[in-house]
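Only a single protein chain was left out; the remaining protein chains are all shown in position.
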Amino acid sequence: MSFSPLDLAAISVAVMLLLAPAAAVSGSRTPLMVTICFMLAAIGSLLGAYAGAMAVASGSVGSAVLAVGLPDLPFHMRLDPLSGFFMTVVGLLSFIVSIYSIGYVKAIAKHRPVTRLIAFYALFIAGMFMVILADDALFFLVSWEIMAAASYFLVLFEDERIENRRAAFLYMVVAHVGAIAILLSFGVLAGIATVPAAGLGLAGADPAGFTAFRGYTFDAMRHANVTPGWATAAFLLAFFGFGAKAGIIPLHVWLPEAHPVAPSNVSALMSGVMLKTAIYGILRVTFDLVRVFPWWWGALVLVMGLVSAVIGALFAMMQGDLKRLLAWSSVENVGIILIGTGLAMIYASFNSPVLASLALIAALYHCLNHAMFKGLLFMGAGSVLHATGERDMDRMGGLIHKMRWTAPLFLVGCVSISGLPPFNGFVSEWLTFQAFLLSPAIPNQIIRLLIPMGAALLALTAALAGAAFVKAFGVTFLGHARTPGIGAAHDSSRTMKLAMALAAALCLALGVLPSVVIDWMDSVPQQLTGSSISGSAGAFGWMWLTPVASERASYSGAATFLVILLVTAVVWLLLRVRAGSIRRAAIWDCGFEKLTPRMQYTSASFAMPIRRIFSFAFGVRERVKLVPQAAHRAFPSRIQYAIRISDRFWMWLYRPIVDASFWAARLAGMLQQGRIRSYLIYSFVTIIVLLLFLK
Amino acid sequence: MIGMNTSMMLLILLGVPAFAAVVLGFVGDRKFAPEINIAGSAATFVAGIGLALEVLERGSMLAGGKFFFVDAFNVYLSVLTAFVSMTTAIFSRRYMRREREHGRVGHVGMRFYHAMFQLFIFAMLLCLLTNNVGVLWIAMELATLSTVLLVSLYRTPTAIEAAWKYFILCGVGIAQALFGTVLLSFAAEKVIGEGGEALLWTNLSAVSGSLEPTVLSLAFVFLMVGYGTKVGLVPLHNWLPDAHSEGPTPISAVLSGLLLNIALYALVRCKVLVDGSTQSHHAGNIMMGFGILSIVVAAFSLLRQKDIKRMFSYSSIEHMGIATFAFGLGGPVATFGGLLHMLVHSLAKSAIFFTVGHASQMHKTQEMSRIRGLFKGNPLVGWGLMFGVMAIVGMPPFGIFTSEFLILTATMKDAPYLTPFLLLGLGVAFAALLRRVQPMVSGEIPPYQKPLKVANVPVLLHLALVLMLGVYMPDFLNNWFHAAVELLK
Amino acid sequence: MNAHRIIIEFAQIAVVLALSPVFIGWVRMLKCWTQGRTTAGLFQPYRDISKLFAKEVVLAENASWIFRFTPYLVFAVTVLAGGIIPILSAHLPLSATADVIVLVALFAIARFFTALAGMDIGTAFGGMGSSREMTIASLAEPAMLMAIFTISLAAQSTSLSRIVQVIYTAGPVLKPSIAFAFIAFILISLAETGRIPVDNPATHLELTMIHEAMILEYSGRHLALIEWAGMMKTLLFMALGATLFFPWGIDATDTVSGASLAFVFLIIKLAGAGVVLVLIETGLAKMRLFRLTEFLGSAFLMATLGMLSFFILE
Partner (left out) sequence: MNLALAAQINSFLAALVLVTAFGMLVQKRVYGLIHLFAWQGFFLSLNTAIVGYVAGKHHLYISSVLTLSIKVFVLPYILHVLVNRLKIRRDVETVVNIPRTMLIGIALVIFSYHLTSPVRELSTLVTRSTLAVALATVMIGLLMMITRTHAVTQIIGFLALENGLFFAATSATYGMPLVVELGVALDVLIAAFIFGIFFFQIHAAFDSLNVDQMARLKEGE
């Protein structure tokens, strides 16, 4: 009996869906139960990833209609290369994180019940799988909200802490508003656009009213004739809705709040793959459902991507909380993915499918990469959190000596995310740069000129990200322990190390063997743009990546890696043959002798130059408090320094909305002032108004 | 049930609660009174199922000399009413016993409570099943009157105030409905002829095309304001938050879960007649207007609530607004959505009130700022409340999402310019409810929280049903709804 | 792949390795002359490095493997960079491995790890140096890529050999875009190689140093490797500038003899570059850290103008 990829995907979803109630019922308090649950989750995820990978590799499309759902609109499922690719991304990271969770959750289970964590974890992964597999608007939205709700409960896991509650609430509200926008978008695509709007009141006369539901399958939307105006409305709504989930600036406010406070394995999934479902949605709506669109859609996506990337990187640089830093960096990386997507859309709208494919590959590759390294980094941050109980970097330091495995693995993540060869982050950034540089192929003069400017912003982003992760690794792992408690830190358990090693290995593999990966994922742009780049990209064998033509640009991650490794090894050996005496001595520090750990650069001081230079982007509040000495007023005995960096979008955009809501609430409350005679007047006036209305 | 005819079934369905009311009036505050209450409601529910099976088999029918009329629309509401009454009776056993122990209710109160509970069920079922528009009105008034004193059961000043407002405002409102009914019969008499048959709904709907449109639209204004007051539509809603929040929680559950539905049912029945007569969408437009206004005002009102039951009463206003809007919009999809919405809202809202009742008993307060740590304190109450709220705000996979999805899609198709208002209401209500509920369920157990034995069957049963309706709709229900849609066209 | 290309490749790496201390020596000599001091000779850097190699390594007690690994990595990365920039020949085999973006990223690796090493010991200086270095990099890198992209757009390629070939065959034509890019490139080179006015390689004045602050704790062969890599980096930037903007003289014929001839030209170009560098350094004073924004901003402006003029004027 052989299974099609869709069957396998469905099985994996079923495993996850069943695991959730099973975990809830079984209590899953014992370590053994935790292990079994997460093993099952790992197996289910791997199955999903495998199914997705198969679908991508074969470029096949499988679809099915389920028995559940509305009678007139049963759930439709479909596994095509696009969904297959995202299945792979989600499944792969879920697999790794599930392994990680065995150790991580067992540690949590020692001091609090974890039933909720396991149940919603499984539901969360199931939700993501279903979002990707859904092939009609209803199923998509159901899955979308299951995913959102499950992750909401996961953010709320440590619900006794106020910041968790605040973050979870904010997250859920933004997610829901986004979901509403997505619903509207589908409604536009299915309802308004396809069937001419029946006049008010005449709809009742339409005996076949339920047939309109067929418009809500994605298949119908694909074949629908949408007027450009409505298509734009649908796109803007979808972009808003998915953007809210992806954390595009200015819809990002929830992200740096929610991702850090969730348990780290969940943060890894949320940042690593949940954001990708939003990217999936954008790709699905634009390239698959609408298909024909003007260039400015792409320009909008590109600009939002650039803004998110730069601001995300800047804010990541400013954070003192390790997980918050990672969360902001997710905003940045989503921005980079959107840059690729936007470029692809621009190229596609100018009928350059090959270039669109290249940009799309860049975006998709970055999706995959970001899943791996952000997953790795959050797992590393989780290990640190687990070992030290701290998220504040300024209270850490010197962990490299305590966490012999976590440190190098975390470093791999940092190097990857900073876009340094030969790791994977560089490949996708390089591809994005290449996509930028192909802009002269665009007929429109002004866009042709403006696009390369974006490349500079991308470069800025990459450099800022590098700085942010030097800070992240340097302050956390290097130097001296800043607080005495850190001394007791220990390395994480075996499964956690294994999972991180797996992710790190994948980071390297994806960086060293890009042509193989691109060859595999080529069916996705083939499906979306009708063109592929594998012919040219892998033209010179697996070692060389030549996206357009070899004389245009080429890169070999493998060769770079090997040469660096070789030279390092040779030099090391050469120098080792000679002498090689190393003496350990006290720190020199230009002869300064009273060095204390508190003199180290902290995360705030490390970020100071960049904070000063880009001060226009932040709302910075610095406060220096001097406690003067009694004897000499000029020489303070103590100095207190406090800094708060706030997000201006909150002040400018969200605060007014909240205020307006409460203003309206007060207004609504005025209807109810308690006196029965006023209520009778309402009734009286209502009758009279209605009677007049009737006349 | 085999061999029993429909009239018998109806007799049982209506007779059991009426009889139980009398019995409970005599039993009073004995130990087994709650059990009798449950048994009576369960028997009613069984009879309701039997009736439903009949209808399923034979389609809509008249019974009892045209006095009763059963079709797809009212039979599903009857079963729902009987079902929620039963679960509420189960819930109220533990709940009221606790209230009795706390001394909030005396033995007269308990006697009264049980008898009136059954009388209330009787009135609602009569409302649904009668074929006579006049009797419909009487039963509606009876339903109000039987609950008025239950609202003031605790005798606190606020409870009395709430009951007084409920009594006066609904009394005035429903008097308007009577005026509308008089006008209806005036119009009907000219077509059907004089005599008692002029108020039979089956007759009216048969000749609705030839009824005088001016009279009917005049009648509809009064019917709208009258029954609309009972539905709790803004700006006629002011009694609702008071009455629903001050009475005992089981009563809040049935008031929010059932009585509003019944009033809406009456309104929709009248709307069908008016539409048939005027051949325009006036009635629908008026209903849509009230619906939108209710949704938006209620949603914003939710933001500033402090009392937990009061908040959920506003949520009921919002949801009744949604259903009214759906029926006003008309068209198969919206009507289907409206029917489904009545069903799932009723189930979800009563489940919420069950948990709310337990939660406020645990904390001895209805103030939300004092209710904390329900997840830890009592997982069933905490998670029941959380999932109930998730359902009520329209999160999939719960059924309310499905019905709202249907209504929204229909709105987008037929009245796209109203969609933003609808969504504004839904979005604000979502944020407002979550904002309040989240701190109540999460966090540490406060010192003043007392553990409590809870009735878990009703909550779980309701939520399971709501969940099921979100992902899977049984064929028979689908057929019913389709038939009802056909009826309400 | 032809054997002679591999020979040229290794020859070029050897030239970079060997020539970089000499170039630094040459710059120092020139500097001494301009300041009227006696010079230490052209080969003093050699002597410094070999002395350092011979010395024992004194390692801070809490130095981790990052600290010990960094010199090797930085050295290796710089050597790789030396292998891919077409200095002697435009047909280097390693050139296909990496294009100009990779080249920038290679230097970024070196910087990334140097910055980490700076923080490893946990001194205030180390952190300060790392912080400043990363700040400067995040401003310089976009400008650098912008300048390079201008040339890439003109050459329709990011591959270094391809760019060199295109410019070589085009002949010496004054294009405004290239001119702007060249000015930007000079400014960025000063920043990237840590010269005045951005950084002063000769200073160890505590609060002004940047690059030196990061490597304060290094000694012995580790320091030697880092110093040598730094010298190579300086040379590579000069050579990159020379080869991108004045490729003439490079071996375009793909022969060993051509490469030998290119070596002669290289010496001449580097000598000239040294003079220019010293002139700039003598003419300018070191800037405050926060004035660097303006400095690098003007570099970015130049590069942007270059790109604009590419689209508008060409």
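Going in written order, the chains are labelled A, B and C, and every chain counts its residues from 1.
Here is the rule we go by: a residue touches a chain if its C-beta (ideal position, glycine included) is under 8 Å from a C-beta of that chain, and two chains touch if they have at least 3 such contacts.
Computed from a predicted model, the values in this text were never measured in an experiment.
The chain not shown here makes contact, within the complete complex, with A, B. Touch with the chain that is not drawn comes from one residue among B:F91, B:F120, B:F167 or B:F430, which is B:F167. Here the missing chain is touched by one residue of A:R112, A:R584, A:R648 or A:R675, and it is A:R675. Annotation: of B:P157, B:G209 or B:P420, B:P157 touches the absent chain (contact as defined above). Annotation for chain A: contacts to the undisplayed chain at residues 666, 668-677, 680-681, 683-684, 688, 691.
In the full complex, chain B touches the omitted chain through residues 132, 134-135, 137-138, 141-142, 145, 148-149, 152, 155-158, 160-165, 167-168, 171-172, 175-176, 178-179, 181-183, 185-186, 189-190, 194-196, 198-199, 212, 214-215, 218, 241-242, 245-246, 301, 304.
Here is the rule we use: only the chains that are shown with their structure count from here on.
In terms of their C-alpha centroids, the spacing between chain A and chain B amounts to 43 Å.
Chain C contributes residues 53-54, 56-66, 72-73, 75-77, 79-80, 83, 94, 96-99, 101-102, 105-106, 108-109, 111-112, 115-116, 118-128, 130-132, 134-135, 137-146, 149, 152-153, 156-159, 162, 204, 206, 216-217, 220-221, 225, 289-290, 293, 300, 303-304, 307-308, 311-312 to its touches with chain A in the complex.
By the touch criterion stated above, chain A contacts chain B in their complex at residues 67-71, 138, 141-146, 149, 156, 159-160, 165, 168-169, 172-173, 176-177, 180, 183-184, 187-188, 190-192, 195, 197-198, 200-201, 203-204, 206-207, 209-210, 212-213, 216, 661-662, 664-669, 671-672, 676, 679-680, 682-683, 686-687, 690-691, 693-694.
Of all residues in chain A, those touching chain C in their complex are 397-398, 400-401, 407, 411, 415, 418-421, 426, 430, 433-434, 436-437, 440, 445, 448-449, 452-453, 455-457, 459-460, 462-464, 466-467, 470-471, 473-475, 478-480, 544, 550-556, 559-560, 563-568, 571-572, 575, 578-579, 581-590, 592, 595, 597, 599-601, 605-610, 612-613.
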